[in-house]
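Accompanying notes for the structure given below.
With one protein chain removed, the remaining protein chains of the complex are shown where they sit.
Chain IDs A and B follow the sequence of writing; residue 1 opens each chain.
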Amino acid sequence: MNIQIKNSSNDPIYLQIKNQIRDAIINGELEAEELLPSIRLLAKELRVSVITTKRAYDELENDGFIHSVQGKGSFVAPQNSDLMKEKLLRKIEANITEMLHCAQLADFSLDELIEMIKIMEEEHAECD
Amino acid sequence: MQNAIELRGLKKRLGSFELGPLNLSIPKGCIVGYIGENGAGKSTTIKLMLGLMKPDQGEIKLLGKSIQDMTPEMKKDIAYVFDDLYLPESMDLESVLHFHRNFYGSAWQDKTFSELNARFQLPNNKSIKHFSRGMKMQLGLALALSHGAKLLLLDEATSGLDPVIRDDVLDLLLEYIQDENHTVFVSSHILSDLEKAADYIAFIHKGQLLFMETKDDLVNQYGITTLSREQLEEIDDKAIVGKRTHQFGVEVLLKKELIPNDFELEKVSVEDIMVYMIKGER
Partner (left out) sequence: MKALIYKDLVSLKRTVLLSLVILAVVCFNAVQQGAVLLLPMIFVLMPVILLGIIFGSDTQSKVDVYIIPGPIKRTTVVLSRYAFIWFMALIGTLFTMLLKALTSGGILAEIPWHFIIATMPLLTTLIAAIQLPLMYKFGAEKGRLVFVVLYFIIFALFSYIGSNKGFISELVNKLENLNLGVVSLLLVGVTLLLNAVSFTLSEAIYSKKEF
């Protein structure tokens, strides 16, 4: 696995580390149950502070990408695609609830909302 | 978790200078950069911690133990490097080694020392008098790391050294804290590249601790940009930490949370923050 830290990047260093490990897990470069380098070793190799690497690992763990075993280290969590979908679904549901609430306050109709989503989807597609 | 360094209400008066009251807690397993101007009180703090000076008031605990209660055996857990070696200049490598074997007794690690020595390639047949400043610091660091200490205090040890040696020091410090029971406290008026490895930054100014924060949070809180004078007027005064006015604009260090999100800000270094804070005050 390669990790590249860019000082020119606007992302804080912990986020750069986190995102690169997350990507490596998602695209299968890191396999399930694979042992990750310790936070201290990673800090030493990348020449960053231990707090930085710890934060990256903590967030990866919160997002379910890795799990830590006390005294043994951090391992890649098995990525269950159904589970991932389930999680994303719940996130979407929460966002929709919030969106509907806001729409009600602003007096937007459902059709207007759907129209907005369509426009934004097109913009999003262009960005990608 | 036990703190590696704990200062409580520490006070020391030296002529017209007054340090403290200083409160500082440093968790073990991290690297702390203790920064400030020359004369801000960094060396005084370290001297108090090492028992070279006695506090007027307050308590100092190192590795969970009050320093007055430390036996010589416990002091072996503390290592220190100053800006100079402070060993008789007529000593050569061999006699320095012999001295330390006796000084640290069973805690002394010949193997660690010879490994570090080989890495630095210090001259065997010269007396310390003829060592360069860099060599003296390397020897000091090698000695400090060779008696199994859990706390390493560096007082201006890397100031004025060339970048290559400072780079070695960075590696050594990072290697040292691979053991999570090890802690490093670096005092310096210029951290430069050591900043990379620092977990926390403590900033002392005129004898007072202005803040101690994780470096990541600190650096993310601030940004630098150059504005025109008109743009500057629109910004909340509280957001401006410090500024440098020149003929073609004003360079400002800003608190990110107090300014609009769409501002284009550049990343800052710890040094930028230190300089702007001190100058902003003037």
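We adopt the following convention: a residue touches a chain if its C-beta (ideal position, glycine included) is under 8 Å from a C-beta of that chain, and two chains touch if they have at least 3 such contacts.
If you're wondering where the values come from, they're calculated on a predicted model, not measured in any experiment.
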Contact list for the unshown chain, restricted to visible chains: B
Contacting the left-out chain in the complete assembly, out of B:Ile78, B:Leu93, B:Met135 or B:Met212: B:Ile78
Residue of B:His98, B:Lys126 or B:Lys279 touching the missing chain in the full complex: B:His98
Chain B residues that touch the omitted chain in the full complex: 47, 50-54, 72-73, 75-76, 78, 80, 82, 84-91, 95, 98-105, 107
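In the analysis below, only the chains that are shown with their structure count from here on.
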List of chain A residues in touch with chain B within their complex: 7, 12-14, 40-41, 43-44, 47-52, 55
Chain B - residues contacting chain A, complex: 29-31, 170-171, 174-175, 177-178, 180, 196-200, 214-216, 219-220, 267
